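Once you've had a glance at the structure underneath, I'll fire off some questions.
Entry: chain A
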Amino acid sequence: ALSLGLVATSALPQEAEREDQLVFENISQRVTTPENYNPYLPSTLQHAGLQQVGQESLFYYNYESGELEPWLASGYEYNEAFDEVTITLRPEARWSDGEPFTADDVVFTMQMLKENAPALGGNSVDARTWIEEIEAVDEHTVRIQLTSANPRYILNTFGVRIYGTAMIVPEHIWSEQDPLTFSNYDLEAGYPVSTSPYQLTSSTTTETVWTRRDDWWASESGFKDLPEPVEVLFRTAGSEERRAAMANANELDTLWVLGRDNFEQVVEQNPDITAWFEEAPYAYLDPCPRYMAFNTTKAPFDDPRVRWAVSYAMNRDAIVDIAWENLTVPAQWMTPDYPPFQSYMEENADLFEQYDTLTYDTDRTAELMEEAGFEMDGDYWVDGDGNRVTLDLVIRQGEADQTRMAPVVSQLLQRAGFDATFQLTDIAAYTDALNSGRADAWLDVSCGGVSDPYATFELYHSRHAAPVGEVATGARTRWENEQFDEVVNQMAVTAADDPAMHDLFREGLEVWLEEMPAVPLVQAALLTGFNEHYWTNWPTESNNYVHPGHWWATALLLVTNVEKASAE
Partner candidate 1 sequence: MSAPLLDIDDVTVKFGGGVGQGPAFTALENFTLRIPSDEPQIIAVAGESGSGKSTMGGVGLGLNRPSAGTVRFQGDDIWGSGMARSTDFRKSVQAIFQDPFSVFNPFYPVERLLRIPLRQFGIAKGRTEQDELIQDALSKVGLRPEQIIGRHPHQLSGGQRQRIVVARALMLRPKLIVADEPVSMIDASLRATVLENLRSLRDDHGISLIYITHDLATARQVSDRLFVLYRGRAVEEGSANDVIGDPLHPYTQLLMNSIPRPDPDAGWEGETQGDEARGTLSDRSQCVFIDRCPHRMDACRRAPSDSFVQRRRVACHLYDDARVAT
Partner candidate 2 sequence: MTGPVLSIRNLSVTYRIANEDFPAVSDVNLDLAAGERIGIVGESGSGKSTLALALMRLHKHPARIASGSVTIGGTDLLSLGKEPLRRFRWDRVSMIPQGAMNSLNPVTTVRRQMTDTIRAHTRELSKRDINARIEDLLERVGLDRGVADLYPHELSGGMKQRVCIALAIVLEPQLIIADEPTSALDVVVQRRVIETLKDVQSQLGAAMILIGHDMGLMAQSVDRLAVMYAGRLVDDAPIRDFFHDPQHPYSRLLIDSLPSPDELKPLTGIPGMQPGLGRLPDGCPFHPRCPNAAEVCRNIDPPLELSGPSRRAACHMVAAARAGRNFEEVTG
Partner candidate 3 sequence: MSNVLRTLRASLSFALANPKMLAGIAILAVLLLFSFVGPMFVDLRNAEPISVSTNQRPSAELWLGSDSGGRDLLAVMIAATPQTLRMGVLAGALGVAFGVFLGLVAGYWGGWRDRVISTVTDTMLTIPPLAILLVVAASMRSITVEIMAVIIAALSWMFAARIIRAQVLSLREQNYVKMAKLSGMSDLRVVLTEVLPNIVPLAFAAFVGAVSGAILAGIGLEVLGLGPQNTPTLGMTIYWALLYSAFSRGMWWWWLPPILILIALFISLFLITAALDEVANPKLRRSRK
């Protein structure tokens, strides 16, 4: 296969000079699907370039400005009831094979998703759930009739709310293919055909290479300047050691998460390496705080007092210190510390005083446990029958921060009298344990709202709950509360900027805190970096034109903004 690969690629143009190459670190250990560029197959690896430079989104949500920046689209408009939305497209947009980008492409893509749900993954389920009807009003206008009111539809579906987005595919190519098996990979034919400024020119398990198309529609129309990098590479780097060494050697221009110590050493050796902040904690906050969840249908964790007892046993500062090397802060609740949530949290400071999620106090733990009918036997709590309260945390291995938190959390629980252990499991066993309800408790990431709290609340809606043995979704705590459900239902039809959101938030939060179905632990700071040796104008706190997630679909904004260092 190696030799075959060589034959296939030997006809390629000469490699670009290093200073014209922008080298991303592929955050996965390898390019898992080097011959698959169908963005809708659930297995497809999106972040080896496909979603960053291989496609363009209709909109890009900018975390910094809080704005939804139009890109392939020029704008959108909801009706009063939020159940119909009209999107206008940029008429000058063109596919890489020269065909115009039109409303028909959008309609085709969304229809395809809707028809092939759920096989085409989350986007297809989303399409099936929300699209009542979609039509091309004219060549550059699309109207979508929603199944019910949803003021967040555009953000969620087309705006890269978190990580990815629904990418529009060219009808003239895809209409002849079976979307369930189409690999969209053929370098000779110029696949994947996209509107983006880069064309895939090489794809192997360790590296993908994207070469600039100088006839990009946006530069020709003057919407954007042609990006400076002639080639964009996505390279896998491996162990943290190796990545640090590559950063030192300027072999990488973007860096996936490094430990703090490591990062500081790298910076010391290579001052060109930067991060969001110049000083500690360097890192930009990830939108997904880390928390510990219970299966709330299993005794003794069906008792809110026990859940609170666990919360009081959590020394979040120790977790921040040991698992996060002090790069982050304890999480008061499940939302990220982003500007849109600031007012929500401040308004409810009194609630958090009453339900103090930040306090580490094992005396309170003891009080609550005794209240709940447990007693201390030796070092551990036992129930009325003398059985120890055991707690087996399921941890997903491979996520370094969770793996690092596991021993700390279980040790904290041990010290508070819970007989806790943890299991590092691979993703399948982890998913299975959570989905089926076999797990007692686990550590997880809470990826909810980024601009308003609805998505976070939604995770705890009782429609996600299911009896043990059946598949639960959402936060998978199987927690059910009618009052909370009511709040979520109302939020769903309330626009993010509607002041009513604040009342709903307080009402739901109070119920949630009283019940504590899951224990918030820490905010997540991912210490990723950029290298200014070859490229400058990376986003930072002071130059915050976009947030720095270079593995997200928003990374196109980085690529179109970086500047060649040698030009200075």
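A quick word on the picks: all candidates are chains of the complex that A comes from, given by their letters.
Everything that follows uses one rule, which is that contacts are C-beta pairs under 8 Å (C-beta built on N, C-alpha and C of every residue); 3 or more make two chains touch, one makes a residue touch a chain; residues count from 1.
Nothing here was measured: the structure is a model prediction, and the numbers come from that model.
When you check 1, 2 or 3 against chain A in this complex, the one that touches it is 3.
By the touch criterion given at the top, residues 239-241, 244-245, 259, 261-262, 265, 315, 318, 321-322, 325, 392, 397, 400, 403-404, 406-408, 410-412, 414, 421-426, 429, 433 of chain A touch candidate 3 in their complex.
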